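I have a structure here, written as structure tokens, and I will follow up with some questions on it.
With one protein chain held back, the other chains of the complex are shown just where they sit.
Now for subunit A:
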Amino acid sequence: MSSGCPPQSPAVAKSEVSVEGECPLLAATFAYWDNILGPRVRHIWVPKGDQLMFLSDGEVTFLANHTLNGEILRSAECGAVDVKFFVLAEKGVIIVSLIFDGELKGDKNTCALSIILPQTELAFYLPLHTICVERLKHVIRKGRIWMQKVASTYRHLALACTEEQGYNIISVLSLEIVPIMELLTSMKTHSVPEDIDIKDTVLNDDDIGDSCHEDFLHKAISSHLQTCGCSIVVGSNPEKINKIVRTLCLFLTPAERKCSRLCRADDSFKYDTGLFVQGLLKDSTGSFVLPFRQVLYSPYPTTHIDVDINTVKQMPPCHEHTYNQRRYMRSELSALWKTDSEDDIPPDTVIHTDETFTPDLNIFQDVMHKDTLVKSFIIEVFMLKPGLSLRSTYLAQFLLLLHRKALTLLKYIEDETQKGKKPFRSLRNLKTDLDLMVEGDLNIVMAFAEKLRAGLHSFVFGKPFYTSMQERDVLTSF
């Protein structure tokens, strides 16, 4: 700890965040392990307004300190962000803590960024855990850079550290804490239910094309499945949007449905990274601006469906998407690293560029690959009489088939490559053996398999920077 730092005031800085609706989040905290004073809480964020239960500042502080218990033993590699998840029945809360190292007040410290929810929200929160963690992880990366920069700057200038620096870090962390509060609040009211009544979907139409053009429906579902079940549905009519959202969610698992959000009728939600399906309402001008960065940071490529003009666009496949995402992340972090002053902290939505990487903004492309799986399903399911459970049963059979095909594909590759020890060279055999000769079918099954085994696309399709077009050339010339 640098000399000259006055002891910190026991009062913990607190921000009240205005959130529309009932926020299930009780508080968020940023704590660190002071080498002299032990665990200290630096900042608390609490939602303003209605809450499910009340925690006093003392309790929040106690819990925040609690998250650092045992971290004196931490031996993680530099830069690692570890996640701890507590369910403390004694206190009736769950705490999600991200533990990382950062430079505060001139010293290396172990820090914890945490969010606290009531224990009763466990089932609600668990499906959203990965989304929250991934988003917080990234803001921590930015926070660490900023902490480092502040520390080195002040070291360079031989100035004593002040509380002002803390504020700076907090402002970076707030970039994600506040949206996560909003996300959880919106999911509380608008998440897609685990069980969807098929009557609320397009699949209940008497005949195909009644409420949705056949080709559009086919393309939407096919692309939705090819992009790992990740889609955004935009339009001007909330009912229409939500019908498509529910229809797409039929093809997701119950847990994935809990990570999907319906469209709000009066005013649109913001786009949220990580949700599987989300309905977004266009504004009065008939447009909806998607934040490039957030869309790119989605764990899977996304299908963009416009129900007003019946268009379906999709992002490149997983391996390309992941590659782009990582390049963008590196670019963003690098840009932050090179920022000279606090004022230069780039707003969250600005696209950062540097000399080495300029992202292709035209990330949504036409759906190139036709499939037979979804096409025949769409045709056949409408042959069954609506209003009964026939269509639901047939849908379950279809999903079972896809899941099994994905597992078979995974196992096939596992066998061929001895669990990844050898490169995979027999894509053509795979397609023949598993009856996946049609490119769209392969994409769908690969997307399912990717969700089971992350990184599969990159592994199978070789160098991840091949574009889809290049990949197709490679495959055809195989």
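Quick note on the criterion: a residue touches a chain if its C-beta (ideal position, glycine included) is under 8 Å from a C-beta of that chain, and two chains touch if they have at least 3 such contacts; residues count from 1.
By our rule, contacts and distances are computed from a predicted model.
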{"item": "Hidden subunit of the complex - UniProt protein name among \"DNA repair protein RAD7\", \"Mitochondrial import inner membrane translocase subunit TIM17\", \"Smith-Magenis syndrome chromosome region, candidate 8a\" or \"DNA primase large subunit\"", "value": "\"Smith-Magenis syndrome chromosome region, candidate 8a\""}
{"item": "Contact residue for the chain not shown (choose from A:M368, A:L407 or A:V438)", "value": "A:L407"}
{"item": "Residue in contact with the excluded chain [from A:K188, A:R327 or A:K370]", "value": "A:R327"}
{"item": "Contact with the hidden chain (one of A:L37, A:M53 or A:A80)", "value": "A:A80"}
{"item": "Chain not shown: contacting residue from A:L37, A:M53, A:A265 or A:M383", "value": "A:M383"}
{"item": "Touching residues on subunit A - with respect to the absent chain", "value": "62, 66, 69-70, 73, 75-80, 82-92, 119-120, 122-123, 126, 129-130, 141, 144-145, 148, 234, 253-254, 287-290, 292, 295, 304, 306, 313, 319, 322-323, 326-327, 329-330, 333-334, 337-338, 351, 355-364, 380, 383-385, 387-390, 392-394, 396-401, 403-408, 410-412, 414-416, 419-421, 426, 429-430, 432-435, 452-456, 458-459, 464-465"}
